[in-house]
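Missing here is one protein chain; the remaining ones are kept as they sit in the complex.
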Amino acid sequence: MTELRLVQENADQFLEEEVRRHVSITSIDKVLDTLNNWGRRSSIWPMQFGLACCAIEMICTASARFDVARFGAELFRASPRQADLMIVSGTVTKRMVPMIVRLYNQMPEPKYVISMGACSTGGGPFKEGYSVVSGIDEFIPVDVYITGCPPTPQALLSGLIELQEKIDKQHYRATRWYHKDGNDERPVPLLGPDLVDPRQIEKIKQAQAENIQPETPAELPPYMPAFAPYVPYVPEPIEEETPDMTEAEKKKLALKKKKMAPPPSVNSSMQVVLDQFHEIQVSTASSLIVPASLLHNVVLKLKDMGLNYLANLTSVDFEDAFEVVYNFTSAHKTLQEMPDVTLVVRTDKLKPSVPSLTPIWPGADFQEREVYDMMGIRFEGHPHLRRILMWEGFEGFPLRKDYLEPYYEAPAKIFPSRWREGQHTFAEDKNIWGRNVKYPEKWDPEDFPYNDDDPELASLGAIDHLSESLMEVNMGPHHPSTHGVFRMKMLLDGETVVRLYPIMGYLHRNHEKIGERNSWIMNFPYTDRLDYLTPMANNHGYALAVEKLAGITVPERAEYIRVIMAELNRISSHLWGQGFLFNELGAFFTPMLYASQEREMILDLFEMVSGARIMCNYMRFGGVAYDLPEEFYKPFNHLVFERLPRMIEELDRFLTTNEIAMERTQGLGVLSAEEAIAYSCSGPVLRSAGVAYDVRKQEGYSIYDRFDFNVVTQQRGDVYARYLVRLGEMYESLSILRQAIKDLPEGEIIDKKQWNMRVPAGQAYASVESPKGQLGYYVVSDGKGGNPYRYHVRSPSFINLGALEKMCKGHQVADVVVVLGSLDIVMGEVDR
Amino acid sequence: MEMIEQLFVMLKQAALALPQALLPAELYARYEGMLSLVIGISAILVFAPATMLFLTWMERKVVARMQKRYGPNRVGKFGALQPFADGIKMFMKEDIIPKAVDPLLHSLAPMVILIPAVMIFAVMPFGKDMILVDLNIAILFIMSISSIETIAILMAGWSSRNAYSLISSLRAAAQVISYEIPLGFSMVAVLMMAGSMSTLDIVLAQQGGWFVLTPWGFLGFLIFFLSGAAEVNRTPFDVPEAESELVAGFHTEYSGMKFGLFYMAEFLGAFAIAAFSITFFFGGWLDPFEPLLGFAILPSWLWFMLKTYVLVFVFFWFRGTLPRLRVDLLLNFAWKYLLPMALLNIPIAALWFYLPAGPIRWVAGWAIGGSLIFGMHQLLTYHRVKKLYGRYERPSRPVVTESVPLKS
Partner (left out) sequence: MSQELAWGSLGILMIFATIFATLPIAGAFFFRPRKAHDGKESTYECGLHPKKDTWNQINIQYYLFALAFLIFSIEILYVYPWAINFQKLGPIALLEMFIFLGVLIVGLAYAWRKGGLEWK
């Protein structure tokens, strides 16, 4: 019986299929559908809207090699009003969700959504974080999902074709947008103590009424005591091994010896400070423990000595104290001439407070705000201490060790719960509301203001309302030229910028918190996603920091390969930056597409060695993951010796003396050498001001001391100078590459395969010269767990942004985007 | 040849044949003018959207080629049906009128911008005997009707109640009115020589030689073309639509067909500027080889289209290659460069007129006119050029001594 019915149904289907195939027009509906669907499918205009790494691949899709224009979809519209398709390309953070939903609401029907990549589909690698939502489809309907992290341009094209096929099947009577009933408005989530879905407010109120407290997980992450001051004259008595000891005693002794921290190394700079200030002690981790009251004096002393560059400022949550860490180095002398100094200031855990360095180093501004945001340490004397990466009103300080994330499962990955008893469960299923979200007692979800703006910024317009004609204009987070989800709030007098506030954190994806849960080696793929244009430099810096801490040596060949990759990456990143600078100038993609064509060539090489275009995950502790394949050399040599020099020179010839570009960029966004150092700027921004500070020369890390290259500098410190510096650096990189490939030795590529390693207790700060500037990694190990105790990234883009207002004041709106383009920021690195 | 030349005139006659056969002779005689006008108008109303469709396709293809891409190629041969797909899509797209806007002005603005863009075709001499209305003050008509665009942009920007729209529309207004001045003055020399404001007369006055070949015509053309590009917001003067700072400019809040009308008006404007540049300076529909050969190679309307599309291509070329000017540089360019140059053009034209005709006029005219233009250019740009160059050490490509290593 059932079989018969099945046959019957099949026959019906078959008939329908036949009719569809051979009778093209059956009714007026059919005509309308054909026309309507054909029009819609062939003219899908995406919104110009990129969130994170996937956006880079989305832009590549428009480039010559992939050319989305073939499908008529190259008209990326900046305004949602004219767009048909929203490509959610990248990690969706809680802070960004309200914006995305609002933009989606503002798009006219018919509208489609493509969820591009793992992050927007399901949270991706950042899924369990405190600031990331796991999947955009909880908030807006998605038509097509594309897998990959990030999906290649081909994958996006295939997603587009998938969408076209979906449109083909639609019948206009059945579509959502021709039905009067039903409200299509998607509720906009609110930014409260956490992300609040308005659909769930009843539930929250109930929880509040019943006073449901968050469950505390059984296992809290372990604390570590702060590095003790080293006491040089009373060494801990350790008995010598004697022959009559038992095996157990011998083992115990060996363990004890191993546990004993090595004596700290005191360099000459530290000695100067120690001689002058007797209250200062050296910790077992070779840093100077400075009493809070002395901090300003010590810093001024360092400045006088020539340690005039505040490289890094961060904090660590120890068992007994919070510690604020400062790394000082010299912008003018090499490490040999003037060794760097690490200062730490300890403060108690109940009311943590440290004097602010902003009066001396304006560059400390953002970094102190970040420490306040993440760790809750107050900086006395900071002019506007407020949250920077999370929104104002967010509850809790995420980087404290006792902060429990909403989906917190265990102190370290891999989570045991995922496969318990062979049963796969999602964290969200067990934990719909995020049981660790703490709602403050007085918080009333009904009476809750929209909180896109920090309260202080909301009154920005009222600051100097002497002149009524001042206009408040907001740029971003969805804006065609803020390089992702950056936001600037400006006060304009006519078109002149009077004040400018950079607002960031729309791509804050808890990099550092995840880094503390990951095992050491698991952090490599995450570093790729910091500055997603320069994965190799990111890998390199992280490897250096951990190698420094663990004392791992790197074989010769691996060092050369690392340098080759880092320099290739510098060229590819600068090409992108130069192209985009011209885009900001309004050159309608042409220079950018030419530059990205060369970049594709370099990406091919990366794909050859690591298997991935932009997320290479290539380096390992003590070497690199794979050796160069045999087929690598030919395209490499062609590229480095012939093609790239020619093409870069071509870009130089056409762009450098373009009169409009010169007119617009010269004298714009000027930063003097003193200012650039004071703002802790690095990379081309610093070098364009005439400071020859390049970590490759200054530290000579890896094997950079073997190569003959110049540090490219310019004197004027404006946008044009930055452009010229980047241009010169590409030439220098080519020169390094030529030297490196000639000297490339044979041999091992990795010291020893290290999958899950233990790193001895201690702290280390290592930096590399990434294309954007000084990229530093600060790691602390407790010597016990398989994961870092503290993992901090000193990102050049983030700190360079500190000088943005300084550079833009007095210029025009149109210039702001150009200045921003010349900083060449990448939001993944700014917000981490 | 004559038949092709008169193709459109004959088509019109053929269209008139039907009412001629149907209507009584007396009635037909009375309404013949009216009927032929209606046919002419219909021709323009077909021509305008067709041009716009073709131009959108052409721009996308040309820019794509400049960027080493294919451009649209999935619908129809060479993606030729792309504009139709876009049109259908926009037609079926929801039209949003945000709550905050002034709904009347918001809805009127796209129509107000399109009507003059279409009307300007009335005085365009497409070919011999192919002009809808031979107005005796056509140039004034062009000037006045093209400035209505400003009002429409202001309407759109102000009514949207959106910061980007407003700034953009104010910029656009400042830009369009500023460039109207050099645009107007650049035509004075043409009027002096043609002695008429009728576009037809201006074309016919160029039978002895295109105006662009004379020093005043050359300068006039440059000023007219650049100012025209600024009038219709083409790159490098597309400041009001500056995507990199102002989202989508004054039409940020427009969706669906209303946005389509803005799009259409922009392309029609670009076409009109190219066409009038041809009319005033490149002999309009005149065949350049006819005086030499004694017969026409191509019909006049084809010459007109060919010449116009060369200039339209130049517009697209600009778009594909040039960065955008900043708004203050843009206004400086209008007031402090183009306007003095346009004023200088008047004495040059007068000088040309008073020089004796013949080779002397060409040699002396170009010598004196050229040096005046060059001198003025130097005077106006001296300050800026001195500012621009020097002071930067341009990085040079390091000299490569080694060759490709053999190991590979």
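As written, the chain order gives the labels A and B, with residue 1 at the start of each chain.
In this section, a contact is a pair of C-beta atoms (placed from the backbone, for glycine too) under 8 Å apart; a residue touches a chain by one contact, two chains touch by 3 or more.
For clarity, every value in this text was computed on a predicted model and none was experimentally measured.
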(request) Just name the one of B:L261, B:A296 or B:I348 that touches the chain not displayed here. (result) B:L261
(message) If I consider the whole complex, including the chain that's not displayed, which of B:M111, B:V310 or B:L379 touches that chain?
(response) B:M111
(message) List every residue of chain A that touches the chain not included in the displayed model.
(response) 79-81, 98-103, 105-110, 175, 177-178, 180, 183-186, 188, 450, 452-453, 461, 468-469, 471-472, 474-479, 487, 493-496
(request) Using the touch rule from the top, list residues of chain B that touch the missing partner. (result) 33, 37-38, 41, 44-45, 48, 90-101, 107, 110-111, 114-115, 118-119, 122, 132-136, 139-141, 143, 158, 160-163, 166, 170, 173-174, 177-178, 180-181, 184-185, 188-189, 191-192, 195-197, 247, 252-253, 256-258, 260-261, 327-328, 331-332, 335-336, 339-340, 343, 346-347, 350, 353-354
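By definition in this document, only the chains that are shown with their structure count from here on.
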(request) Find the geometric centre of each of chain A and chain B from their Cα atoms only, then give the gap between the two centres in Å, rounded to an integer. (result) 46
(message) Using the touch definition from the top, list the residues of chain B that touch chain A in their complex.
(response) 60, 63-64, 66-75, 79, 81-82, 84-89, 91-96, 163-164, 167, 171, 235-236, 238-239, 242-248, 251-256, 259, 319-329, 384, 387-388, 391-398, 400, 402-405, 407-408
(request) In the complex, go through chain A and note every residue touching chain B. (result) 35-36, 38-43, 48, 63-64, 67, 69-72, 74-75, 77-79, 81-82, 84, 106, 108-110, 177, 471-475, 479-481, 492, 495, 582-590, 593-594, 597, 633-634, 636-638, 641-642, 645, 648-649, 652, 656, 658-664, 666, 712, 714-716, 720-721, 724-725, 727-728, 731-732, 734-735, 738, 741-742, 812-817
